[in-house]
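Remarks on the structure that follows.
A single protein chain has been omitted from the complex, and every remaining protein chain is retained in its original position.
And then subunit A:
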Amino acid sequence: MRKQGYWGFIFTFPFLLQLVVFFIFPFLFSLYLTFTKWDLFNPPQWVGLKNWIQFLSRETFWLSLRNILYFSVLFIPLQTAFALILAYLLNRQIAGKALFRMVYFLPVITPWVAGGMIWLWIYHNDYGILNWLLERLRLSPVDWVRSGHWWIVIGSIAVVNIWKGAGYSMVLILAGMQNISNEMVEAARMDGASGWTLFAKITLPIVSPMVYMVMILSTISAFHAFDVFLVMLGDITAVADRNMVPNILIYRDAFMNFKMGGASAMAWGLFLIILAATLMQKKLEKRWVHYE
């Protein structure tokens, strides 16, 4: 048995190395960096709480936070609702189920840069298909991602994110729906339950753990979103403050302006916010998620 322990250590060693080098060290080093001024080339200089105070009093940071919150408030419920409806419909007896599932999943595997390029083209002010449609409907065109209104820009990007992610959430919810037994549905039907009651009283409670997980994953992915903004916001050096999001701000400060300390402090600030959001969702979980 002692020999087994030796083998276990050998086999898991690669991951131990990964853990120490790429997680434990970066975690601690990054925390240290939040208290320093560092340009990567000269040694870090201890500055105490300066970085933290600086980003907390920086308007661009709060604008970026406002934008990502607005983005999440649009993206999370809409994507979840869309995924739930699709999963519910695809869980019925219908022809072409596999084909539909594949089509909805297509955007999920599409590289973000390519997907973003396509949508930039769809959103194009003069030649985009969307403005052309609006004109056909005798509505005035919208400047989508080039708009002066931040909520139109961020909203347009949230739509692309839903397009990209709905299929993923759908698969998760669909997997949960497959746990619903036919007997239960039949029994409810016998008792005279209609389609809506069936959905609200049986389907929804049973898939609620999956829906919950989808919402947690969407929250995390919204706050991690980088590629979508990288492509959709255009030239990173020229992103207007009103359209800024935290991850682009952190990337720009770190790798374009070489303010590693300030960028680290913002990354930590964002991390604490995500943590708080997740814990809050965890607390609300008991209210509506049903476990068997």
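To be clear about the criterion, a contact is a pair of C-beta atoms (placed from the backbone, for glycine too) under 8 Å apart; a residue touches a chain by one contact, two chains touch by 3 or more; residues count from 1.
As a working rule, contacts and distances are computed from a predicted model.
Colleague: When one chain of this assembly is omitted, its UniProt record names it as which of these: "4Fe-4S dicluster domain-containing protein", "Carbohydrate ABC transporter permease", "NADPH--hemoprotein reductase" or "Dihydroorotase"?
Modeller: Matching "4Fe-4S dicluster domain-containing protein", "Carbohydrate ABC transporter permease", "NADPH--hemoprotein reductase" or "Dihydroorotase" to the record, the invisible chain is "Carbohydrate ABC transporter permease".
Colleague: For the chain left out of this view, which of A:29, A:46, A:62 or A:288 touches it?
Modeller: Answer from the full complex: A:29 touches the omitted chain.
Colleague: Which of A:70, A:151 or A:268 sits in contact with the chain that's absent?
Modeller: Of these options, the touching residue for the absent chain is A:268.
Colleague: With respect to the chain omitted from the figure, which of A:18, A:181 or A:197 is a touching residue?
Modeller: In the full complex, the listed residue that touches the missing chain is A:18.
Colleague: On subunit A, where is the contact patch with the chain that was removed from view?
Modeller: Within subunit A, the residues that touch the unshown chain are 1, 4-12, 14-19, 21-23, 25-27, 29-30, 33, 40, 82, 85-86, 89-90, 92, 94, 100-107, 109-115, 117-119, 121-122, 124, 126-127, 129, 132, 136, 163, 167-168, 171-172, 174-175, 195, 210, 213, 217, 220-221, 223-224, 226-227, 230-231, 247, 250, 254-255, 260, 263-264, 267-268, 270-271, 274.
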